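For reference, the structure discussed in these notes is given below.
Only one protein chain is missing from this complex, and each of the others stays in its spot.
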Amino acid sequence: MNLTTYSTDPAGLQSFYEAIISAHDTYAPVEKFGKYDFIKVDALSSCNPDSPIPKTMSVKPLFFPKSARVMKYKATSEGTELSDTEGDPLAGKRVVLGVKHCDARGLQVLDAVYKWDYVDTDYEKRRENTILISTRCNEASTHCFCTSLDYDVEKLDAFDVAVINGLDGKIYLQARTEKGEFFLKENANGLTVANGSAQEEMKQQFEKFAGSFRLKMDYSEINEKMKGRFDSAVFEDIPANCVSCNTCAFVCPTCHCFKISDEKLKDEGVRYKSYDSCNNVYFTLMAGGHNPRPVKYRRWRQRAMHKFVYYKERFDMNLCVGCGKCTISCPVNISIFEVVNRVASSMQE
Amino acid sequence: MDYTKQIQDIAGRLFSENKIDVFIGYRNTGFDENQVPVLINQYKDVDQLLFTDKSVFNLANYLKYEHTRNKRVGLVVKGCDSRALNLMLTEKQVKRENLYVVGIACKGVVDETGEMAQNCIECVMPDAVIFDEMLGTPSGRREYQENADVRELDGKTLTERQEYFEEVFESCIRCNACRHSCPLCYCAKCCIDQETATLFQGANTTSSAFHALMTWSLHLAGRCVDCRNCEKACPSHLPLHLLHKQNEKVIYGNFQEHLAGMIEEDRGAFYKYSLSDPDDFIM
Amino acid sequence: METEVKEKIVSIEKPHLEAPADWQPVIMGILCNWCSYAGSDLTGTSRLQYPPNIRIIRVPCSSRVDPWFIIKSLQASADGVLISGCHPGDCHYISGNYYARRRFLVTKKLLNFVGFHENRVQFSWVSAAEGPKFAKVVSKVTEDIKKLGPLHLYKKENI
Partner (left out) sequence: MICKVEKIIQETPDVRTYRLKFKDDSLTDKFDWMPGQFVEFSLLGSGECTFCIASSATRKGTFDCSIKRAGIVTADIHRDLEEGDEVGIRGPYGNWFPVEELKGKNLLFVGGGIGLAPLRSLIQYAIDNRADFADFTILYGARTSADICYKEEVEEWKNNKSLKVVLTIDKPEDTWKEHVGVVPKILEEVVKPVIENTKVITCGPPIMIKYTLMSLDKLGFNPTDVITTLEMKMQCGLGKCGRCNIGSTYVCKDGPVFTYEELSKLPDEF
């Protein structure tokens, strides 16, 4: 399949965005309480597709909301009736603007867990009906380390349409999937097909971008090193200042643990699936009172090992995309980057 | 405001005299200008410690974790932190004899933007109210000011407030970070933890957020010391101080100008009463 | 006065849904065992009429009422809450209602602050001898809530 690249300028991009917003159900980062959430928008003026990275929440809630209905039940005189919930607000056709690279990669990671064995149909439907359009990342923020985790200008497959800066104020829109190709063709008014140097220019820009990263690591080395570090004393030492607030898991674009709960109202009820966090004391507490991870460092160990070892073993990817959201949100500024590096390097001591 | 040197000296002295097992202070993250709370167990780590106007997090929070339980602890407290500590002592959560408190005459800490934080501008008591050793010159108690945000919202109509708070509760993702980062939420099983109480909703819906945040703020009414740990922890950046400051305003205005944790052995406003409390809202 | 109040109410609370024609409010009544509950008993035995919209729960003392009860009722099916206890000084447990009074004031103000009309949650002191007063209080609360219409804020079933 031949994927087309279009070129435009900033003004053209704005009108491209405007056209999309007027024609489709569009979600874009909207400022709310000093941070950006992905919310349905009606006009370009109310949102900011180029929202600053540290202040933007992940796009995960559009596919895996903080709380979703799974099923309904109703007690009648004949017995109990079960029914599927209808009217999932996220299942319709839609376009998401301003998705960060790390977020989109996070969705790919989520795909792995949601599509193995039993396929989560709700999630799959939401994914299928969505067109992801990227934002332009020009500069790494303080906590970004996505280039260390598989992000490359050649591997932007997580998007349907990638928006990339070229030289001299040019902007390239590149279809990355069939869905994106089709979508771009439909909405290509005012865009010109790019010439041959586009790929080259994008690469140059990307190299400049990659050079701006403060945090770099060799993750395959980290994977290897962490494998044997389950009993590392560093795990007991590092999270002493963690307050078990669960924030990291809730903002993480790849964390997918959930809990199931029933809400009842008289004879009816709904079963919900909501976010949960492995940093929660009750996460593994069993009914008999037995808890395999009763203390903070064990939960932290589970978190770090799951992200960089277990998931890799199981699905051959890291459960971390290097977005740095957990570090930014952490009330005490614990950096996962720092933690895994310390664990990995403790081996040499 | 820089007490780095003094704090390092004090911590070093305490360790060498074997007076403490753990010292809780701040250190640099090493990668940006923010600071991380740090629990120090030995003399050789003392030089990590520092204290500047970026030392924001309320360290009294760490007294509720297993790392400090039944240990002799030294810690640094600002004005608001010391009020929280005072309440924790009154409510018998920590033992005074296990603590060595380094009080700070605080000049205000900064928020994300680098300006002085709102709670510091409105701070009633910048100096530590409880300490074994005081750093800096105390500036004394200040006049109580009503919170600017609360006043602004109060001036709005009910519908506007309603819409505003609907958005607040909708944005809540029920991570309970507010409760975990609050030094006064020391209950091992909190009533707003979804797993422990069947009384609360398990799902992270707007309805449950309303339920939980309201209950939580009312449990802290008359006890909240306005350290804003909750707000710093909130991943959705919700203005949680509004709820607390509103309660504080009502309590200060109606119940003999009560402020939480100012004096020793003073429990929250709800643990005492006066015959002259307002009665006109009751039929 | 009447019209003024009505106008104010309409402009203040955000109308979510039209109330059905046969809508009747559900009012949660939390009564103290020693005074108000006995008072409501007296209302019954003296055959005084009061609206049937109230659902009564008996508690040992008005200070047993955690603010959480009020929040929970509003979040479940109640459109309004009435809490009633002994007159100040008459508490069976000597000072329970003084403590309760402080909590009620803060709760009421906070609920009003986040967007509930102040008539949604009401308090009263009703002694065991005040049967007529209880009937009057319930009628007033029911009237108030009827004017305000059904409560849709943060309801469990809506979300």
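In this document, chain identifiers A, B and C correspond to the written order of the chains, with residue numbering beginning at 1 in each.
The rule is short, and it goes like this: contacts are C-beta pairs under 8 Å (C-beta built on N, C-alpha and C of every residue); 3 or more make two chains touch, one makes a residue touch a chain.
Remember, it's a predicted structure, so these values are computed and weren't measured experimentally.
Colleague: Of A:K93, A:K185, A:K216 or A:R314, which residue touches the hidden chain?
Modeller: Touches the omitted chain: A:R314.
Colleague: In the whole complex, not just what's shown, which of A:L3, A:A19, A:A91 or A:C257 touches the removed chain?
Modeller: Answer from the full complex: A:C257 touches the omitted chain.
Colleague: For chain A, which positions touch the chain that isn't shown here?
Modeller: 73, 75, 79-80, 82, 113-114, 116-118, 120, 230, 256-262, 264, 269, 271, 276, 278, 283-290, 292-293, 298, 302, 305-306, 309-311, 313-314
Here is the rule we go by: only the chains that are shown with their structure count from here on.
Colleague: Give, as an integer number of Å, the spacing between the C-alpha centres of chain C and chain A.
Modeller: 46
Colleague: Could you tell me the distance, in whole angstrom, between the mean C-alpha positions of chain B and chain C?
Modeller: Going by mean C-alpha positions, chain B sits 34 Å from chain C.
Colleague: Which chain A residues sit where two or more other chains touch them?
Modeller: Residues 263 of chain A touch two or more partner chains.
Colleague: In chain C, which residues are in touch with two or more of the other chains?
Modeller: 156
Colleague: Help me check something: in the complex, which residues belonging to chain A touch chain B?
Modeller: Within the complex, chain A contacts chain B at residues 32-35, 37, 57, 66-67, 142-143, 214-215, 240-241, 243-247, 249-251, 259, 261-263, 272, 274-275, 277, 280, 282, 285, 295-296, 329, 331-335, 338.
Colleague: Applying the document's contact rule, which stretches of chain B touch chain A when the two form their complex?
Modeller: 29-32, 34-39, 57, 61-62, 65-67, 167-168, 171, 173-177, 180-181, 193-196, 201-205, 229, 232-239
Colleague: Going by the contact rule at the top, pick out the chain C residues touching chain B in the complex.
Modeller: Answer in residue numbers: 11-14, 67-68, 71-72, 75, 88, 95, 98-99, 101-117, 122-125, 137, 140, 153-156, 158-159.
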